[in-house]
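Excluded from the complex is one protein chain; the other protein chains are retained at their positions.
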Amino acid sequence: MNYFWDLFLGGLTRGSIYALIALGYTMVYGILQLINFAHGEIYMIAAFTALIVASILTMQGLTGFSVLILAGVIAILYAAAYGFTVEKIAYKPLRQASRLSPLISAIGMSIFLQNYVMLAQTSDFLPFPNLLPQSEFLDSISAWIGPSDFIIIVTSSVVMIALSLLLKFTKMGRAMRATAQDREMAMLTGVSVNRIISRTFIIGSALAAIGGLLIASHVGRINFYIGFNAGIKAFTAAVLGGIGSIPGAMLGGLVLGLAESFGTGYISSDYESVFAFTILILILILKPDGILGRSSQQKV
Amino acid sequence: MDLILDIKNLTMNFGGLKALDGVNLHIRQGEIAALIGPNGAGKTTLFNCLTGIYAPSSGDILLYQPGAKPKRLNGLKINTITSLGVARTFQNIRLFGGMTVLENVMIGRHARSKSGILGAIFRPPATRVEEKAIVDKSYAILEYIDLAPYVNELAKNLPYGAQRRLEIARALATEPRLLLLDEPAAGMNPQETRELEGLLVRLQADHELSILLIEHDMKLVMNLARNIFVLDYGEEIARGTPLEIRHNPAVIKAYLGEEADAEIG
Partner (left out) sequence: MKYAPELKRSATIALWLILLTFPIMVIQVNTIENIVVWRWMNIAGVGTVAFVLSFLWQIYQHRKTESPLPVSAHLPAFQRLLADPKLYRPMLIFIAAFALVFPFTASHYQINIMSTALIYIMLGLGLNIEVGLAGLLDLGYVAFYAVGAYSYALLNYHFGLGFWTLLPAGALLAAFFGILVGFPVLRLRGDYLAIVTLAFAEILRLVLENWNALSFGPSGISNIPRPGLFGIELTLEQSAVYMYFLLIALCLLTIFVIYRLQHSRIGRAWVALREDELACQAMGIDKTRAKLTAFALGATWAGMAGVLFAAKTTFINPASFTFMESAMILAIVVLGGMGSIVGVIIAALAIILLPEYLRVLGDYRMLLFGAALIGMMVFRPRGLITPSSRTYVFQPSEHQERT
């Protein structure tokens, strides 16, 4: 039972991170029908930025919560700025092109950003400080749940609830949903589509940055390549849940995280990703639009 | 007269919504019939059930074949139904825009030709003969439909009326016995509509083709159709000759309920 609980928590933690990154994929896909392969790199860049800021602050003698907040905020801002810039450079000029062109452009951007960080920083793994706060409360529940697991699950839940509220109740959220439904119609009703696309990238990137920060703290080391794997997993999660669907991305992330956790725990630890991909294939064969995807019944 | 199509008690549910509710419809061999009704009445849904795009919830769609038992079309694959001799056009034009006009029609010959991968690679005499036949037949159809001048144009560059006619040409290439036209005159000017009317009369006479037509242009419908079926909210509200339909109070009400300026006749 205890082992089961551990695996369950591990899956939940992992799943929450996947979900946070998957949201960026799904939001961009909903609006541009583009698989933004560079999204994982944004998450990687956020982790590097946080590491740099946190290291400098620590050397200045700051500790604890203030380091977390400052490094976190700066990393999120930077990730958002990168997301915004990437869209302007690699995707905006391709608005009218066929669907494959932005995809190749995205792959190019992903290769570019990986090599950019590798060249400007390092190709080695860097130790990442644990920025997550310690407290008596966390110690008291540590028999039940590890402190970083707890923080990751709580933080990502809060962030996802906030995002849902933002999309549901604000004017910007409504405009974003309208654009995802029908871009031309949204344009006719006075929505500035370019602005909406920019904001989608900014929000998605900020979410990825939060995910990157949490997981880097949890795992304790980063390199320029971490974005790629996380990106593929998160994209898988987004598709699993039904791409374009916000609750779908959250659910898909959790399902994927749990599948990996239980698969490695009970079957074999060598095949971690195999479990994720197998679940994806099985679910898509049974439900071709993902768990919560909109039905693809064509209009004729 | 012999029937070619007999639809009995056809029902189509989408979730809780009944798009078609116990519709009966029949077409005789070589006859032009029309299906009319206000927007959202379920006309295109009926076409979609008939051509295999939707699998009907209940009821029967029977296609009569010469010298064979009638074939039940429910739930068959789209391409199988085409091979059985039912072809259609689409309300929102669905041409292969990046292909030439001739190639569009050549695709229609697919169901009536058979060379495969090996044939394509080794190109034996049989394949070459078949390929030439496809090209010639397709060109002949384009001439028949007066699209020959556009033969090597890309389909997407054609004027609107010509695109609608190309859809018909493409459907004809599949050698249908029953042709389903979904609003063929939509977006056409009066001149083009007159030409279309002539074409359809010619088609029916030359090929003994049975045609079922969805159309909002009442003048065209009244001129062409011998038999008219009227749908409203997924139910058949009237059927009969143009004269009968013109004076049917239920039809007038259905149309006037929708928009006051709808003209009946």
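A and B label the chains in the order they appear, each numbered from 1.
Note that in this section a contact is a pair of C-beta atoms (placed from the backbone, for glycine too) under 8 Å apart; a residue touches a chain by one contact, two chains touch by 3 or more.
Computed from a prediction, not measured in an experiment: that's the story for all the values here.
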Interface partners of the hidden chain - shown chains only, full complex considered: A, B
Hidden-chain contact residue, picked from the options B:55, B:120 or B:205: B:120
Absent-chain contact - pick from A:18, A:43, A:82 or A:150: A:82
Touching the absent chain when the full complex is considered, from A:62, A:94 or A:132: A:94
Candidate in contact with the missing chain, chosen from A:196, A:226 or A:280: A:280
Residue numbers in subunit A that touch the chain omitted from display: 29, 33, 35, 45, 48-49, 51-53, 55-56, 59, 74, 78, 81-82, 85, 89-90, 93-94, 96-105, 107-122, 126-127, 129, 232, 235-236, 239, 243, 268, 270-271, 273-274, 277-278, 280-281, 284-285, 288-290, 296, 298, 300
For subunit B, residues in touch with the removed chain: 51-53, 77-79, 82-83, 87-88, 90, 94-100, 102-103, 106-108, 110-113, 115-117, 119-121, 123, 127, 130-131, 134-136, 138-140, 143-144, 146, 148-149, 151-152, 154, 170, 173-174
